[in-house]
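Every protein chain but one is kept in place in this view of the complex.
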Amino acid sequence: MAYNLKEAMKKPNRLASGHRMCAGCGAPVAVNAILRGLKPEDHAVIGSATGCLEVSTFIYPYTAWRDSFVHSAFENAGATVAGAEACYKAMKRKGKLPEDEHTKFIAFGGDGGTYDIGLQSLSGAMERGHDMVYVCYDNGAYMNTGIQRSSATPRFADTTTSPSGKVVPGKQQKRKDLTEVMAGHHLPYVAQTAPYGNFSDITTKAEKAIYTEGACFMNVLAPCPRGWGYPTENLMELCKLAVDTCYWPLYEIIDGRYVVNYKPKNKVPVAEWLKLQKRFAHLFKPGNEWMIEELQKEVDEKWERLLELEAITNKAE
Amino acid sequence: MSKLIEIRWHGRGGQGAKTASLLLADAAFNTGKYIQGFPEYGPERMGAPITAYNRISDEPITIHSNIYEPDFVVVVDDTLLEAVDVTAGLKEDGAIVVNSTKTPDEIRGSLKGYKGKVCTIDARKISEETLGKYFPNTPMLAAIVKVSGIMDEQAFLDDMVESFKHKFAKKPEVIDGNMEALRRSLNEVNGL
Amino acid sequence: MSIRERLSGNEAVANAMRQINPDVVAAFPITPSTEVPQYFSTFVNNGSVDTEFVPVESEHSAMSACVGAAAAGGRVMTATSANGLSLMWEILYIASSLRLPIVMSCVNRAVSGPLNIHNDHSDSMGARDSGWIQLYCETNQEAYDNILMANRIAEHLNVQLPVMVCYDGFITSHSIENIELEEDDKVKAFVGEYNPEHYLLNKKEPIAVGPLDLQPYLFEHKFQQAEAMRAAKDVILEVSEEFAKMTGRKYGLFEEYKMEDAEVAIVVLNSTAGTAKHTIDELREKGVKAGLIKPRVFRPFPVTEIAQALKNVKAVAMLDKCDSTNGAAGPLYTEVTSALYTEGITGVKTVNYVYGIGGRDVKSDDIEKVFTDLQEIVSTGKVENPFRYLGLKD
Partner (left out) sequence: MSENKCNINAKSTWKELTPGGTIYDAANSEGFHTGDWRSKKPVFHADKCKQCGLCLPVCPDSAILMDESGNRGDFNFDFCKGCGVCAKVCPFGAISME
């Protein structure tokens, strides 16, 4: 069914109010948008890696999760949810669960729990093909422990372990492209998305991922006002610019075929996105223009490559 | 037999000394004994010397160490005599049985002055003539049954035909050859 | 009627798992436990169980998947050794604190480094305070029997804790020995169905597992866990009694061997206890009043019972296949001496031997040497050095 914002919003918020994420945090916005991809009648087992999302949504004795929820550790959301899914298969087979009941399995992890410490667990769960969706909410650093760099942190960003110092101006390495790493797992469905516009992109992709059989992966941009250094009200503007600059392209990979969902007619210069964030403030000091140029070059190259991948994978047989 | 019998096997990785020790354990088990069968553990590599052990008794066995003073030693490959001290700790009232074309007297010279009984068996010849290929396990199994007297020979043969029927359910044509190899081996041990 | 068989420890355990037919088995290969998931995956692929087997990419994920599956409401089992257990470390504590009744066979092996694949107890002893019930096994028979009892113990409402069944790598795991197996239908009836009260897959009651548990709560949750561990003692005895009715094989918290009139005794775990029985039989023929205590239940530790069992001996040696490297004694010594002191038993001389590290073989002669030392301690009334090593080349 075609996406309709108001219809979608009639669904219950499966991440309930009363959680303790920061004011203006992108993660709960992304999570609820993902969970609106669930059919209301379906039950879900949701797992989370240790991180902001987990420690703010299930503080004893309060849970914000309307579905069943499991948290174990930082680096094992993939394996933990995979275990629950395996149990579901076994219990269904043994007739221990009602036949007409459907349970879907979703794991959430931040970029720390996904790109870095949890990458092995994620890779294993995806490769084994558990019927689950792993959703990375990518805010580009270890925010829960106080904004340390991750492999998802953009180049030159100032973090507490890649400070912009007198000699070294912020993080020196390019960010890992995890969506591409997951594409290499030959999954039936991989998507990159962000809360954007009327949320059609994110919720439609979530629905596809949740109801595609097998292991699916979604990488979702989730801005962090503290870590990125911007006033809380700018959440959606930062999402929009990340997409419009092509820093964070919206695309999906369906059985290996790339589909770029949004191609801005006029690519906005990446500096427009950077300048709203304190973590990039040093890039705008005189003499540091080269850093912005480098980042622009990186964004352009990756965008061109993405368009090529789309062309190659959609060639008529 | 009421006391505990301890047997040590010497072979090379890939020759089946470990399998032979387990087959002996099986045969003894099937005649009602308490048994242990275990190799000296380590990364098993083709060609490297390996050791395997058996304990066989009419009473439950509680001891769980390796075997240092065996009653019997089986050497599956006589080229090991150069490399390994095969009679180390071997009881003088026990025996060693070596797979070799040589006579017991010829072998005794390589055994560092062991004074007990030395037996040989030409497992290659028996194996090739009865099975068409070189599988030293089967002849060596029969040889140690003969030399040690740990079980009645007919009971052993009766048990083995059953286990071959099970093992070779998909190629019953090899059962006769294997049984022939066992029977010949029981009769062709030298030095008894 | 029990079935007379001969199996290796790993074969026996895999067969017990086949008979239990758990919902999920998640495991990663590591010597010497590898055969357990190997045999078990054969049962899965031949259709003799309807378990979901998860061939994970590491032990960390093995235990994580077990946590997910157990929280989901399944009966869950795994196996590992040494470094595999080390890699599970973090999740061992999570499994027990979330009160998930996972059953693991821990095939004891030296933890690296340097790398060694042979038996000692440094792996499970390192995990002794991870909140898991620990059962130790002398033989393949005991490994089989303890696995059959483990789910019942773990799942008991007064317990709800994971259970680790420990048996010696290679010595027990790979040696073929005689064993009595129980019929499949009897095992099925004994183990019963697992019906957890709260579980993730219950759509009617969605639950949340694994909170952030702050200062007002964690202490109380840990106390609940400690209470469950204390309660486990009675549950283990109850289940063991029921097991004895089915099989005739009796298990307590520990086994006492010729302790009635023993003057000198050793306390030792697992397969070495068998060798010690052999030695004790020989010494008894020579008139030495030697005895043995073989703890089966190391967690919870039977403080009162073990102290009472030792109160009449003159000297006792604790043999540890694990050096705590605390500059003093191994864990078994520390536990037993602490128990004696707690029970006010001060007349028993105690000595520790660290032995068998990295697969160093333990002969009957070695055990005999310990008893000789104990007799000397009795005759002199002195323990020159309580922290000793057995079988060390020095």
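The first chain written gets the first letter, and so on, giving A, B and C; residue counts start at 1 in each chain.
Definition applied: a residue touches a chain if its C-beta (ideal position, glycine included) is under 8 Å from a C-beta of that chain, and two chains touch if they have at least 3 such contacts.
Everything quoted here is computed from the prediction, not taken from an experiment.
J.: Among the chains present, which touch the one that was left out?
T.: Touched by the chain not displayed, across the whole complex: A, C.
J.: Which residue from A:38, A:178, A:210 or A:235 sits in contact with the chain not drawn here?
T.: Of these options, the touching residue for the absent chain is A:235.
J.: I'm checking contacts with the chain that's been left out. Which of A:16, A:181, A:260 or A:281 qualifies?
T.: Looking across A:16, A:181, A:260 or A:281, the contact with the absent chain belongs to A:16.
J.: What is the set of chain A residues that contact the non-displayed chain in the whole complex?
T.: 5-10, 13, 15-29, 32-33, 36, 57-58, 60-69, 195, 198-199, 225, 231-237
J.: Touching the absent chain: which residues on chain C qualify?
T.: Touching the chain left out of view, chain C contributes residues 97-100, 160, 198, 205-211, 213, 216-217, 220-221, 223-224, 227-228.
Here is the rule we use: only the chains that are shown with their structure count from here on.
J.: Using the average of all C-alpha atoms in each chain as its centre, how far is it in Å between chain B and chain C?
T.: Roughly 35 Å separates the two chain centres.
J.: Can you list the chain A residues in contact with two or more other chains?
T.: None at all.
J.: Can you name the residues of chain B that touch chain C in the complex?
T.: 22, 25-26, 29, 34-39, 41-43, 60-66, 68
J.: Using the touch definition up top, name the residues of chain C that touch chain A in the complex.
T.: Going by the criterion above, the answer is residues 23-24, 26, 50-52, 54-58, 60-62, 64-74, 76, 90-91, 94, 98, 200-203, 206-214, 217.
J.: Would you mind writing out the residues of chain A in touch with chain C in their complex?
T.: 43, 45, 47, 54-55, 58-61, 63, 65-73, 75-76, 78-91, 93-94, 96-98, 101, 103, 120-121, 123-125, 127-128
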